[in-house]
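Below you'll find the structure, written out as C-alpha cells, and then a few comments.
Note that one protein chain is taken out, while the other chains of the complex remain in position.
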Amino acid sequence: MIDIQLTEEPLEISACIDWVMSPTCGGIDVFIGTVRNATKGKAVLRLEFEAYGKMALREMQKIAEEAQAKWPIEKILLHHRTGVLQVGEVPVIIAVAAAHRDAAFDACRYIIDTLKQTVPIWKKEIFEDGEVWVAAHP
Amino acid sequence: MIDIQLTEEPLEISACIDWVMSPTCGGIDVFIGTVRNATKGKAVLRLEFEAYGKMALREMQKIAEEAQAKWPIEKILLHHRTGVLQVGEVPVIIAVAAAHRDAAFDACRYIIDTLKQTVPIWKKEIFEDGEVWVAAHP
Amino acid sequence: MKVNVLAFGIAKDIFGASSTEVGLAGEATVEALRTALETQYPRLKQLASFMIAVNDEYAAAGQVLTPEDEVAIIPPVSGG
Partner (left out) sequence: MKVNVLAFGIAKDIFGASSTEVGLAGEATVEALRTALETQYPRLKQLASFMIAVNDEYAAAGQVLTPEDEVAIIPPVSGG
C-alpha cells in the first residue's frame, strides 16, 4: 500500500506512523526532514517550498512503486509539505513498514535520496539579508 | 545528547520524536520495532521480553556512545520495553537526529543491529501450541 | 509553433512570471525549445542545469512537442 500526499498543511507525524503500522510487519523506518536554523554557517529565517504539484505527485508515486518493486516492503507513506515553513517544522516524512528491518531501512533511504533528485519541488532559503533557491546554481 | 530507557510501560512514539527534534538538525531517522503476528509462517500470540536491566542499560549506553563517536549526530534516543507485548505493540524505538541525513540513517541502523547482538534482552515467542526463546538454539 | 512554458522556482524569477511563451521556427523539439529559452532568457545558462517536462514527465531532447502538450521548465529540484 502506498500513501502519497503533497499538502500545505503541517504534516502529522503520529498519524503517518499509525498508517504504516501493520501486524504483519516487524520493522518501520521513518525519515523526518526538519528545517534547520542554519546552512553553511548562515542563519536561516524560514524556508519556502514550491511544487509543480501534478508532476510532483506523479514522481513521488513512481519512486514509491520503484521501492516496492526493489524491496519486500508492505506499506510506504510519503508526504511532502509546501508553502512557508519555520525552523523546526517538517517538510517531508517518509515511513516504510516491512516484515524485516533491512528492507525498511534500504527503501526509506532510497526514497528520500531519489526524491531529492527527481521530484519537482523547490526550496528557497530566506536569510536576514536575502534569499536563495537551493541548488539552482553550480 | 543521549536518552536511554528500559521500561515496562508502553513506548510513546510521539514523545520520543519530539525529544530528538532540534533546530540544528535537518534529518531524523527513526526505527520502530513492532511485534509481528507470525514468525516463519506460524501465528504468534504475544511476545515476552526479559532483560538483565542494569547490564542492558549499560550496553545500550555504550552503543549510543559508539554511534556518537562514529557519526556527526546530535541526539540519540533508545528506548526498549520489557514484559508482555501483544501483536502490533512496540518493543523498541530508536531515534537519531543529525544535521545531515546520511549520518542519521547510518547511526540508527548501527544501533539496532548492535543492540540485537549485544544487549542482554531476551524475547520469548508464545504460540498456540508452545513457546520458544528466540535465537537460543542453533 | 508557439509553446507556453510553465515556470517554477528560480525559473519563475527569471521569466518574471509563472509562464512564458516561446516561438519555435523549425521543428518543435524539446532541444529546440531549450535553445530558444536560453536565447530569450540568457540567465538560464547560469543555472546548474534545467530539464523540460512534457505532460508531467521529464522529456528527452528529441521529443517533438504538439500544441496540446503541457510544457514546463524544471530548474534543479531541491525538495526534502
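Note that the chains are named A, B and C in the order they appear, and that numbering of residues resets to 1 at the start of each chain.
Methods note: a contact is a pair of C-beta atoms (placed from the backbone, for glycine too) under 8 Å apart; a residue touches a chain by one contact, two chains touch by 3 or more.
Since we're looking at a predicted model, the values are computed, not measured.
Asker: Checking the contacts here: which visible chains does the omitted one touch?
Answerer: Looking at the complete complex, the unshown chain comes into contact with B.
Asker: Sort through B:I4, B:V44 or B:V119 and give me the one touching the missing partner chain.
Answerer: B:V119
Asker: Considering the whole complex, not just the chains shown, which residues of chain B touch the missing one?
Answerer: Residue positions of chain B that touch the missing chain: 33, 49-52, 54-56, 58, 80, 91-92, 112, 115-124, 133-138.
Operating definition for what follows: only the chains that are shown with their structure count from here on.
Asker: Taking CA centroids for every chain, report which one is farthest away from chain C.
Answerer: B
Asker: Which one of the chains is closest to the middle, using the mean of its C-alpha atoms?
Answerer: A
Asker: Taking the mean of the CA coordinates per chain, how far is chain B from chain C in Å?
Answerer: Centres of chain B and chain C (C-alpha means) sit 48 Å apart.
Asker: Could you put a whole-Å number on the gap between the CA centroids of chain A and chain B?
Answerer: 23
Asker: Where does chain C touch two or more other chains at once, residue-wise?
Answerer: Expected reply: no residues.
Asker: Which residues belonging to chain B are in contact with no fewer than two other chains?
Answerer: Within chain B, no residue contacts more than one other chain.
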